[in-house]
Structure formats: C-alpha cells, structure tokens
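As you look at this complex, bear in mind that one protein chain is not there, while each of the others sits in place.
For chain A:
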Amino acid sequence: MLSESQLKDIEQSPYKKDFPLLAKNPGITFLDSAATSQRPEAVLAAERDFYETMNANPLRGLYRLSVAATAAIEDARNHIASFIGATDEAGKPQGSQVVFTRNASESLNLVANSLGRSVLRPGDEVVISIMEHHSNIIPWQQVCAATGAKLVYLRLDDDYAITQQEIEEKIGPRAKIVSVTHVSNVLGVENDIPAIAARAHEMGAYMVVDGAQSVPHLKVNVRELNCDLMAFSAHKLGGPMGIGVLWGKSEILDQMPPFLTGGEMIDSVTETGAVWAPVPQKFEAGTQDAAGSYAFDADLTYLEGLGMERIEQRERELACYLCDSLAALDYVDVIGPRDGSRHVGAVAFNVHGIHPHDVSSILDGSGICIRAGHHCAQPLLSYLDVQMGSTCRASVAFYNDKADIDRFINGLDTVWTIFNG
C-alpha cells in the first residue's frame, strides 16, 4: 500500500504536456505502455529536424550532409551506451558495442541466428524461461531445431519467481546460451539477472537478456546485470517505432558472424566472397534509420532530464496503486504477485466470467486503452493455466497519474455492470 505522500506524488501528471498525443486528447486514458509508449515532443521534433537539416545517406557520402547524418547515428550509439552503463573503466561510453536493429525481436533473432548457429552443437542446451515473450522463444526453437540443441525452460514457483534452486537445476554443464527476460511483459515481475548470469558464466554459457520491458522503467546497467548481450526497443521508452538495440560485449560481437548481409556491412567484396566491416556495421546491412537513431538520442536526453531514478520511483508508485486498486475489486483476479511493489509497469488480470476482449472493447468506449489477449506469451499463459489462454493487462509509464487509474477502475465497474446488471 502507498503512503499518503506517495499517493500525493502520483495525484497529477506534470508530464502529459510533454506528450502531444496525450496533451491533445484528454479523453484518452493510455494504460498500454508495455506494448508501446507515447512519444514526447522532443522525439517528434528531432525526427523533423533530421530530415530538414541533415538528410543524406549515412556512411556512404563524402560530403557534409552525409557526414552529419553519420554523426547523428554515431552520437546516438554513444548516448545509448552511456544510458545502459556500457562504459569502459574510465567511464567512456562504448558506442561500438551498440548495434541498431528494428526492434528487440530482431535483436534476439540476430543473436539466435548468429551466435546460436555458430556455437550450438547437438546435445547442447539453450536455457530460457517460461515467461518469455514469443520473440525470445521462437528464434531459439528454430535454432535448436537446426543445430540439434535442446531448449530448456526455467519455471516459476507459486510466487512467480525463478528460484535459485531452479537456476542451478536447469542451467547445467550442457548449457551454452541462457536467454532470459529482465522483466516479464505479462506478470511485470523482475528476474534476478545477476544470479542467473552468475550461474550461466559458471557453466561457461553466454548470458543474453531481453531488456524490452526493463530498460523503459528501471535504471539498467549492463555491467551490474553481468550479461553478455542485451536486446531492447526504442519505442517502449518514448523513442520512434522501428529502432531497436542489440548491445553486446565487444569480444563476443567480434566473434559473431553477420546476420543480414548487403550494403554497408562489408570492407570489401569480390566475385566469390566478402570481408566484413568491423562491429557494429557488420550487423547493419542496408541504409539505417538515421532519423530514428537521432530521435532516440533526443528521447534519452529528455528521459535523463527527468532522471531515470525519478521515473523508476514514480512508475513503481503507479504500478503499486494500479495493482492495489485491482486487487481490491472482488470480481477481479490479478495474475501475478499481489504485492504491488513487485510489478514493473504491468499488471495482468481477469474479470470473472468476462472475456478479456470484451473488457478491452467496453473500456475503449470510454477512451481507456488496455491490452487483452495472449501478450505474445502463450507458453506462460498455458503454464499458468489461465482461462481461455487470455488475460487483460494494464500498464503504466511515468506520464500516467492516479486519475488515469481511477478512470480505468471506474471503467471496470461499468464492464461488470453491463454483464451482471
């Protein structure tokens, strides 16, 4: 339960004015930021600024516009590295460890197909968890089928946690790659990545983290997580859609073969072969979304201006209030911990006897946006034996406030009344 001062803290959002869609549409109650966040004005302005002042194909050109476009990408790389703590001993950001992709899904496909296909042998094991998003399941299923490796799942205890015992049982000497989400997109729980990474490294396995749901909400530091590779998407923390990141340790990225091939990822090409460009260009075939990188850079500047510690604190309060408010309804089951403080952004729930799609459609009638369905996590929902394999999910970002959650709870009352008189 939140204290009086915490409740006061989330009373009204001072941030909605920074987000044009929210500012222009006060009738919209947006509680689906786990699917995609809203974008601040700074990001929209940066996209426009790029195309108005530095639009040229990056990397190729020998003229100043192209140099400016190239600088936009490289500056963004360094900013992202600094944002996730990818710095050297002296604190210098390691931009060359930041590979641009389209989204976290593509980043994970890159790792599975490049690293997975080169290191996995028949009998090896890839360890993931049962709470993964499909994008951290299917690439591994495919690569395991192709290499003869076995896919092993870390399961949850009754309190939605992966226990140390489970970690030690499932991550054994045959494990070559461990790939686990930092925060579940359904349950909202945070996994103990340092503990999983320690075991993975002890067994000689690579540690991959899906940071899609954690980087937006927590002050993530790849060195503290002790991971080898991490994937995330810009669009879940205010950046543009279509820009994703794969961060990796230099010595691992250097060893990995390319995933996509073509323009701008080579040093030289002959009739019979090619020499790859150094990392990160080796993984970036074709013209990149330079405007997107530039806008993501501006987004990080905006977030840092607010302070990630402040964002994390506010979002924890909001998620706590959301979870407590849902748990107080006798016709709602929260799917996940009842302890609101364990939810990072998202709370999944079901309304007794009412299909999640109906809940979401009726809420939409009042401008309230939540997700309903399987959340691209069907193995988790079937493991939890959720009715009809489907749940509702409400998720918050720092721009939400208590009034958003109160409107949503009132909306649920309407849903209940429509079905039960």
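The working rule: a residue touches a chain if its C-beta (ideal position, glycine included) is under 8 Å from a C-beta of that chain, and two chains touch if they have at least 3 such contacts; residues count from 1.
In this text, contacts and distances are computed from a predicted model.
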Among "NAD(FAD)-dependent dehydrogenase", "Nitrogen fixation protein NifU", "Fe-S-cluster-containing hydrogenase components 2" or "Sulfate-binding protein", the omitted chain is listed in UniProt as "Nitrogen fixation protein NifU"
Thinking of the whole complex, not just what is shown, which of A:L59, A:A277 or A:I354 touches the missing chain?
-> A:I354
From the list A:I362, A:A377 or A:L412, which touches the chain that is not on show?
-> A:I362
Residues in chain A touching the chain absent from view = 354-358, 361-362, 364-367, 373-374, 388-390, 418-419
